[in-house]
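Provided herewith is a single structure, encoded as structure tokens, for subsequent inquiry.
Note that one protein chain is taken out, while the other chains of the complex remain in position.
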Amino acid sequence: MTAGTSETGTADPFGRLQRRNGVEFAVADLEFAAFGRQEIRLAEHEMPGLMQLRREYAEARPLHGARIAGSLHMTVQTAVLIETLVSLGAQVRWVSCNIFSTQDEAASAVVVGPHGTPQEPRGVPVFAWKGETLPEYWWCTERLFSFTDGEGNVVGPNMILDDGGDATLLVHKGVEYETAGVVPTVADDDHTVSEEARVVLDTLRRSLAADPQRWTRVAKEIRGVSEETTTGVNRLYQLAEQGKLLFPAINVNDSVTKSKFDNKYGIRHSLIDGLNRATDVLIGGKVAVVCGFGDVGKGSAEALAGQGARVIVTEIDPICALQALLEGFQVAQLDEVIGKADIVITTTGNKDIVTVEHMAAMKHQVILGNVGHFDNEIDMAGLARHPGIHRITIKPQVDEWVFPDGHSIIVLSEGRLLNLGNATGHPSFVMSTSFSNQVIAQIELFTRHEEYNRDVYRLSKVLDEKVARIHVQALGGELTKLSKDQAEYIDVDVEGPYKPEHYRY
Amino acid sequence: MTAGTSETGTADPFGRLQRRNGVEFAVADLEFAAFGRQEIRLAEHEMPGLMQLRREYAEARPLHGARIAGSLHMTVQTAVLIETLVSLGAQVRWVSCNIFSTQDEAASAVVVGPHGTPQEPRGVPVFAWKGETLPEYWWCTERLFSFTDGEGNVVGPNMILDDGGDATLLVHKGVEYETAGVVPTVADDDHTVSEEARVVLDTLRRSLAADPQRWTRVAKEIRGVSEETTTGVNRLYQLAEQGKLLFPAINVNDSVTKSKFDNKYGIRHSLIDGLNRATDVLIGGKVAVVCGFGDVGKGSAEALAGQGARVIVTEIDPICALQALLEGFQVAQLDEVIGKADIVITTTGNKDIVTVEHMAAMKHQVILGNVGHFDNEIDMAGLARHPGIHRITIKPQVDEWVFPDGHSIIVLSEGRLLNLGNATGHPSFVMSTSFSNQVIAQIELFTRHEEYNRDVYRLSKVLDEKVARIHVQALGGELTKLSKDQAEYIDVDVEGPYKPEHYRY
Amino acid sequence: MTAGTSETGTADPFGRLQRRNGVEFAVADLEFAAFGRQEIRLAEHEMPGLMQLRREYAEARPLHGARIAGSLHMTVQTAVLIETLVSLGAQVRWVSCNIFSTQDEAASAVVVGPHGTPQEPRGVPVFAWKGETLPEYWWCTERLFSFTDGEGNVVGPNMILDDGGDATLLVHKGVEYETAGVVPTVADDDHTVSEEARVVLDTLRRSLAADPQRWTRVAKEIRGVSEETTTGVNRLYQLAEQGKLLFPAINVNDSVTKSKFDNKYGIRHSLIDGLNRATDVLIGGKVAVVCGFGDVGKGSAEALAGQGARVIVTEIDPICALQALLEGFQVAQLDEVIGKADIVITTTGNKDIVTVEHMAAMKHQVILGNVGHFDNEIDMAGLARHPGIHRITIKPQVDEWVFPDGHSIIVLSEGRLLNLGNATGHPSFVMSTSFSNQVIAQIELFTRHEEYNRDVYRLSKVLDEKVARIHVQALGGELTKLSKDQAEYIDVDVEGPYKPEHYRY
Partner (left out) sequence: MTAGTSETGTADPFGRLQRRNGVEFAVADLEFAAFGRQEIRLAEHEMPGLMQLRREYAEARPLHGARIAGSLHMTVQTAVLIETLVSLGAQVRWVSCNIFSTQDEAASAVVVGPHGTPQEPRGVPVFAWKGETLPEYWWCTERLFSFTDGEGNVVGPNMILDDGGDATLLVHKGVEYETAGVVPTVADDDHTVSEEARVVLDTLRRSLAADPQRWTRVAKEIRGVSEETTTGVNRLYQLAEQGKLLFPAINVNDSVTKSKFDNKYGIRHSLIDGLNRATDVLIGGKVAVVCGFGDVGKGSAEALAGQGARVIVTEIDPICALQALLEGFQVAQLDEVIGKADIVITTTGNKDIVTVEHMAAMKHQVILGNVGHFDNEIDMAGLARHPGIHRITIKPQVDEWVFPDGHSIIVLSEGRLLNLGNATGHPSFVMSTSFSNQVIAQIELFTRHEEYNRDVYRLSKVLDEKVARIHVQALGGELTKLSKDQAEYIDVDVEGPYKPEHYRY
């Protein structure tokens, strides 16, 4: 029995799976590929980091032999990432890491590939469409792990590229339950277990029944994972602390060229894009409350102020609060200013930032949205339960919630990330900085995995600087060269890195 | 023979005219009305000037007896304007002043009215849909002049509300040709006469044949016109100088609360909205050339700089150029910087600002758009004629033009106003300042027309200040009150106006 | 009897008058000239407008024959103005228009002249020193009118260059009293007459006794006056309205290159300069209230925001208030925010803006200053009378006023213009735009006085554009040239002017 016999081609509970020209996929419609291809072509121009890596490794193809399982929003930008991995020699399979975030034309274009047609696709297996159910989502994620080797055998990946950690989670939980020999059962009325957790348990229960060693075999093959986000990184650090991490991990999130660019400059762009597409309301002259002044909050405040809004910041962290004050923003508690706000944006990554009490106290037709993390940052569940509340959907992702007293508020994207829900997320250029780190991390882990332990690593500063350098050039910036003499004077190498590890930028 | 016999209900060459529940109209689809009504309701909240005027004149109804022929982009904001005029007692008919600018759901909602249904419309006759042909456009404009009086007779308007001056033009040209007894003929191969001019001549030729005194009768009834834009205002000043103006006109364009708000703060919002919806390209870090540093250019530069672009300004006027320099912008000639630009925006209202030579010298995938005026600001005709040029439509209003050397440029809205073509134009709040001036001008001319000559007037500063005051309150601003003593000290009235006529703000 | 016999060289009541090498003067110390000359030399580089006019008119010397009486702050910048007038052929005498505004080294350097020495001065007669008394001030002003002609006779000026209108006032009042044959007397206990008014009456009473036709003769010779400021311009308009204006006047204040540059960009620089030199207090993070949002208020708000302060604006004019809101500033009444402010700046030109009640309600160690106009903008007189108030002079122009409750406020420059009192006023470059208008106005009135009536004129827009053009070039800006075709399209001349008169910039 080969590695893959447990994975049968017939497992298609949702009737979504297709195979054409030898390519397996589950996307909305391959006919969208042509438009997707146009978008990919334009995005390539805005992603100089990825294109430079393609040129740099065109001959070496360092990912030859890599089988990468990717779980990351299936957008146009991700399509450029996927095709970069392929051009570096990798075999790739892909799913989205969020049920709403797939751009269907991008998914289709990736399946078709740059040289294929909808009739004769030549691209990458993708299992993702906009608006999946939770069971569909986890079915897609499971498909991620069924590569085919040269002889047509089903084999697992040897690399994971993750955003939020769901692919990594499935492997770790799979191994845990296979080791225990059983998947825990949960009582139907146990409210401490979320719906999603039940779906994962069901998925693994079926898997265990079909092949009691599948995930154990899969895990052994994996050389490492590179992880994109804070949430996923936190999971990895916890696993490493507990000694349960099954393979090395690179924390891409904390590269400077990720966290200080994607988070700040990405949101500066996409926040107002989302607000404008959703509401067409003049931002200038409005009172905008930004909850949180981390990198995302900083980008949000700058964007709103740049459009002429008066920005008020709420913060728990006195250091960030002092930064906000010295940038000229009022720092206040939400309770105190809620009655003045015209726009309220959450950026914290925490929960219950805007409560139903806040919403009840807002002015008529306040615009409320989140760019922080989950939809519990704004208490959407509480809002829906509010006695006498009435919801009017103005258009997709724009809801007016009318309170019994007659005043209403405009909630964007049901409290989920409005820059993705009401616009198209971060633009290509900032994603190019983030994704270049991903590619570099994949090369690093795949080619030098023996030098890494089962721990969480960050990319070296010199790689961070390399990513930055490519993007500086793309924007026409001219870097100054350090002389040997100057380099010695400040005790660095002429080629960098130029700063100590704890430098804050 | 009554005033209207020349206007027959059967004149429907395009099969567009409908009548339902006694309301005549020509719009895309009345079923769009429900969505349009939602948008109108939300827009009302953002248009405090118009809503205040409704409250203020709820009893007086100073426009009772007015029959207003309105020619102005049939958008959601205009819908709020129309319904304000109606609530002040006016009878209204409406057309759009641009073949592309109608929002179909707004047009439908106006026809249906706040208390009607698609089956039983109770609103205002509108003749407008997105994407008219030129003959359709002028047919609509002609229909504007056929009101029905209490006895069902067709009568002309007694007021015009104009944007660009097309309604006013039709009356003046009609009278001119009726006086001459003939409409000029134009040879088919006379290239000095535009296609649109021919359509106007044809329209009036038919009119003259059907009723040789129609426009003469119409003109006599008209008490005045209020005009929205620079272009229309310039036509009015020319007519007045030549002694040909047939009725008084109020230049709304040059109210401070129009030109210094709509032009500057409106574009600050809608320029980047258009860029973002069209391209999703990160503005931060890009070199953006703004051609022209008038009010629109100032708003454009501020918007782009607020998003982190490096802005370079081109200017002919040394005073505006000096302002740009002192605001920290580089001022250069387009020829010198064209090779560095990533984004090029024209705001001048002049022609041939960006030539084909410029476009040929641009970097690959430069974004090129216009927020200035007509599509000759960028030489679109020249571009289309360029040998070997190849056009790829990425999506509606976004074209990639590929030059024979392989580099391409992205042109938005075919060189027309990208903030309207790629987004939804100026937001409601700034239109509220502009339209409040329109309503006040209509009241002024309708109720006190005897005090005006056949000349072009501006609204008094005290009315300008009134419009501003309403919008200050809406934004939560608290004005300081001048004491009697202070007012005397600076020699103004306690209630204003507070500045001399030549004050520049 | 020659024209000047009434003016005797012996009139030196304050022992200030000196003559050396044939040059008459009254300044602090000629030894300061060397330092002043250095400053003048550096300032010339920053005053490209004046230097360009010197080059342009080097041969024509259009002011040959002009005898210019100048009354304008005797600063380094004014020194460059004076020497420009001289290089254009004029004979010049000068006084300061404010008892505190003279820079002594500049006054001395002007007397010495570029080619003289303190022992052998070859410059211009100046009567000005820092810290004059009111009688000294008016004695200086009177000396302004005693030129010497080629034969050594005392003659009057034929041109006035004025700032605030004091020189013009003296002539008009002199003529009025000479016509009446008597100077009014004022009772000692008449509190409606200010101390300064009494000094003027005394001055003219002496003059009338010595020579009953002096001012009548002087007035006849004067071809015109160019006036720098709002206050002086208002006086001129009043005289013109009453038919009492004795010669033509050019209102330099309302040139765009004066009011929109000097007022806004000058204060943007000099406000924070004054604050910093006076207090060394970090502006970032502070709440700064700016009273008034005219050009000076706009520049003040921009400067403070640029340093990271949170700016709150107070306004009476709803149009300016709406601008402030749309620029992102809170607009509030001073009463409401006085308890939050750390810095309060008045910019209004009105009186009683900050009352003693406001000051009593301020936080401890608030910084309070004025850049608007007179010292009644902040009620300094009321403060000094406040029961139990205690004043501590920290250093010159910086006073701490301690209230009986123990809290204190820091008042700058005793409520007078802090940018002049605590720093050195507007920098050379913006004064170059203002003073270029002055020089052009002097040439215009001197050479073409016959074309002007006894009225108030503004310089033509084409001259305004000329001044701007010189300064654009100095900053390295490259203007775009209008083609003939484009000029026709927008109906302007290729060489300008480019905008209608009512354009607001």
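Note that the chains take the letters A, B and C in the order they are written out, and that residue 1 is the start of every chain.
As a convention for this text, a contact is a pair of C-beta atoms (placed from the backbone, for glycine too) under 8 Å apart; a residue touches a chain by one contact, two chains touch by 3 or more.
Remember, it's a predicted structure, so these values are computed and weren't measured experimentally.
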Visible chains in contact with the missing one: A, B, C
Residue of C:277, C:298, C:373 or C:416 in touch with the missing chain, whole complex considered: C:277
Residue in contact with the excluded chain [from A:219, A:326 or A:402]: A:326
Touching the absent chain when the full complex is considered, from B:308, B:369, B:415 or B:477: B:308
Hidden-chain contact residue, picked from the options A:203, A:259 or A:300: A:259
For chain A, residues in touch with the removed chain: 234, 254, 256-257, 259-261, 265, 314-326, 330-334, 336, 349-352, 433, 464-466, 468-469, 471-472, 475, 477-483, 485-486, 489-491, 496, 498-499, 502, 504-505
Absent-chain interface as seen on chain C, which is shown: 35, 38-39, 42, 45-46, 265-266, 268-269, 272-273, 276-277, 279-287, 302-303, 305-308, 340, 364-365, 392, 394-395, 400, 410, 423-424, 427-430, 475-476
Contacts of chain B with the absent chain, listed as residue ranges: 284-285, 305, 308-311, 322, 325-330
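Methods note: only the chains that are shown with their structure count from here on.
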Touching chain sets, computed without chain B: one piece
Centroid distance [mean C-alpha coordinates] between chain B and chain A, Å: 42
Averaged-CA centre spacing for the pair chain C and chain A, given as whole angstrom: 61
Interface hub residues of chain A, defined as touching at least two other chains: 284-285, 305, 308
